[in-house]
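Every protein chain of the complex appears in place save one, which is left out.
Naming follows writing order (A and B), and every chain is counted from residue 1.
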Amino acid sequence: MPTIKINGRDLEYEPGETVIQVAHRNGIDVAHYCYHPSMSPEGNCRICMVEVEGWPKPVVSCKQLCGENMAVQTESELAQSARAGTMEMLLVNHPLDCPICDQAGECHLQEYSYELGHGESRSTTPKTHLPKNVPFGEEIVYDAERCIKCTLCVRFCNEITKTGELAMANRSDNEQVVMTSKGEFTTNYSMNIVDLCPVGALTSRDFRFKSRLWFMDFTPSLCTGCARGCNVTIGGRGGRFMRMEPRENQDVNQWWMCDPGRLGYGHVNSETRLATPAVRDANGQWQPATFEQAIVAASAALKDARESHDVLLDGGATLEELEAARALASAMGGQARFAAATGDDADEFLIVNEKGANAKGAEMLGLERQADAAPAAVLVVERDGNVPAALRDGAGAVVAFVTDATNVPDSVRVAFPYGSWAERSGLLVNVDGRVQELRAARQVGPGNLSPAFALMEELTGELDGNHVPRDRGELVAAVKNEKAFAEVAFPAGVAAGQTVGAGS
Amino acid sequence: MSATPPRAPAAAPKDVEARQPAPTPVAFPPAALKDECEAILSRYPTRQAALIPILLLAQGHYDNWVSPEVEAGVAEYIGVSDSHVRGVLSFYSMFNLKPAGKHEVWVCRTLTCWLRGAAKLRDTALEKAQAERAGVVGEDGKFLVKNMECLGLCEVAPAVFVDGVAHTNVTNEKLVELMDACE
Partner (left out) sequence: MAKKRYPETKILSKNFDKENSWTFDVARENGAYTMFEKALKEMTPDQVIEEVKTSRLRGRGGAGFPTGVKWSFVPKDVDKPKYLALNADESEPGTFKDRWLMELDPHMVLEGCLICAYATGLSTIYIYVRGEYPLSQERLWGAIREAEEKGFLGENIQGSGFSCNAYVHTGAGAYICGEETGLLESLEGKRGHPRIKPPFPAVEGAFGCPTVINNVETLAHVPWIIEHGGEAFAKQGIAPDPDNPRSNGSTGTKLFGVSGDIKTPGCWEFEFGITVKELLYDYAGGPLDGREIKAVIPGGLSMPVLTADELDVPMGFDDLVKVGSGLGTACAIVMDDTCCMVEASENIAHFFADESCGQCTPCREGCHWMEKIFKKFNANQGTRSDLDLLEGLFVNIEGRTICALADAAVWPLRSIIRKFRHEFVAKMTPEEQAAEKEAQAEKARETAGVS
């Protein structure tokens, strides 16, 4: 393979690769705004300029193809001054009111300007003013003054979703992004432009001004809106789910996620979350209980249960929960089943019709899929979509693991709080059979939740004296032993006896 | 059954501008432009390449401006998004995105004309148009005065266009005359 010299290192490149691609692949940082690996480079922001030895002018590394005998310097005096010059230009009309900007803390402009800047602007002339609060569809707000005209958002709609809602309009320093007069995105992926935007020019209405970033905690996890299992980062603060952003995974979601998935967290922040175990007293009134009390009451209730000995789980339940549920059902002499929604909104991109984030895993473990109401003794429900009221209330269950107190059917005598996906750790098998790890997000949910799989294991122990409750590693090991999982790769670090994942 | 996960309701901060209702696209092309539009389209390997000539034609047909309705109609006809059309319209100085008044006056402001007194001409034109500045239609809706960059008539500067017709070596008196002659 041919090689190029970058900062004195000889680096291999494929013909057709740009300098920035080779630099990034080899861990050499090159500042960039308008470049994104998924889209055609435009080379307009001019921040990624580097020096090629012997060339009179600096070049943009995002457009410059590698060539043999080229020696590139990313930190030479010329490269640095070119970058600093561009930075100064970017800031001359920028509001620079970072303290009230939503992007503060993850703004690349802020980041590089600290690194490069002219601490104080040399500008002695008034700034140009542009529209500041323009709605882009229902979810996004655009601020043309913060916008650095990198066109990433426009290219996203042209090249990735091919829906073309956005365009650059006007010229000169009046340039700004405009939206189709229809005022709506036809794509389900519009909010990715908020993440793409290198500055705070595009904000999500949902997240706008909700929290400063530095007060939040971020946890890498998954979206369970459908069985794609997009990799995400969940941001939480003080028990509340703040936002979710995609995390790059080339094999699953590349850099993206869908809007419904991103916004599908209403139930996490519900005002009626079930926060502690509850047991019905002799009068049928709910009383809060400790986990120990609830386990005892639940095993009594299950022993009494006549109508069914089955367990019905939400299609988003983890492999660990499914495995624990299978043991619980067999201790009662019944079986575990799951229910999951099927949509009709699959596209060629990420969204799939299967809404059970772990439906595939459940099927691989041999669980039957339940479509109509049928009796069950134990219910595990996170999303109404997966286990709709008819199935939930029609089961006549006596023990329920529920996220929301309003989801407890009348028949239930013992209710355990169940974490939303954002609060649970465990393994999910996505639609393509890929095992991925869900991680409980820090600072999200009521807290103090015992994992459902652990509670089920304890219940099984109560019902079957021979059953020694298994920990998470043992549950995973049991799953791995299943024939259907023989050939399946598990994420590194999830090994027997090892507790994995943040927050678990 | 809900096809997608439930949405958290989007808060609507008060400072965000109200969204404009979507325009109803005009049926484009109107009969009078049909043949010409088809002739233009036949010259290029892509439909998009015909956009600018067709927009010029459309502007001429619809009272010298391109309304959101016309913009949307042309977008549908060409097969591109109307945001692309807006991007193009707003890039080129000959397009009007707002009602353009009855007459359009271009005053060149670039160096040669400026050396030859164009600033005065502009002031005169604005005064006659009763417009507060170039680019906006005057109070009585009669004139749109636009500051244009070099019109390529520098050897006979200063240059002015009235309704698409070039006038050269324009003096203040001549400009007044020209504008007075507009009905």
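In this section, a residue touches a chain if its C-beta (ideal position, glycine included) is under 8 Å from a C-beta of that chain, and two chains touch if they have at least 3 such contacts.
In this text, all values refer to a predicted model and were calculated from it rather than measured experimentally.
Participant: Considering the whole complex, which of B:Val88, B:Val107, B:Val145 or B:Met179 touches the chain not shown?
Facilitator: B:Val88
Participant: With the full complex in mind, choose from A:Gly16, A:Pro56, A:Gly284 or A:Gly465 the residue touching the hidden chain.
Facilitator: A:Pro56
Participant: With the missing chain put back, one of A:Asn26, A:Thr128 or A:Thr290 would touch it. Which one?
Facilitator: Residue touching the absent chain, from the options given: A:Thr128.
Participant: Mind listing the subunit B residues that contact the chain we can't see here?
Facilitator: 43, 45-46, 48-53, 55-56, 78, 80, 84, 87-88, 91-95, 109-112, 114-116, 148-157, 161, 164, 166
Participant: Can you name the residues of subunit A that touch the chain not displayed here?
Facilitator: Counting over the whole complex, subunit A touches the hidden chain at residues 42-47, 49, 56-58, 60, 63, 81-82, 85-86, 88-90, 92-93, 122-126, 128, 148-149, 151, 168, 170-175.
We adopt the following convention: only the chains that are shown with their structure count from here on.
Participant: Find the geometric centre of each of subunit A and subunit B from their Cα atoms only, then give the gap between the two centres in Å, rounded to an integer.
Facilitator: 45
Participant: Which residues of subunit B touch subunit A in the complex?
Facilitator: Residues of subunit B touching subunit A: 1-13, 15-23, 68, 71-72, 80-84, 86-87, 90-91.
Participant: In the complex of these two chains, what residues of subunit A are touching subunit B?
Facilitator: Touching subunit B from subunit A are residues 131, 133-135, 138-139, 141, 163-171, 178-183, 205-206, 208-209, 225-226, 260-261, 263-267, 269, 341-345, 351, 355, 383-385, 388.
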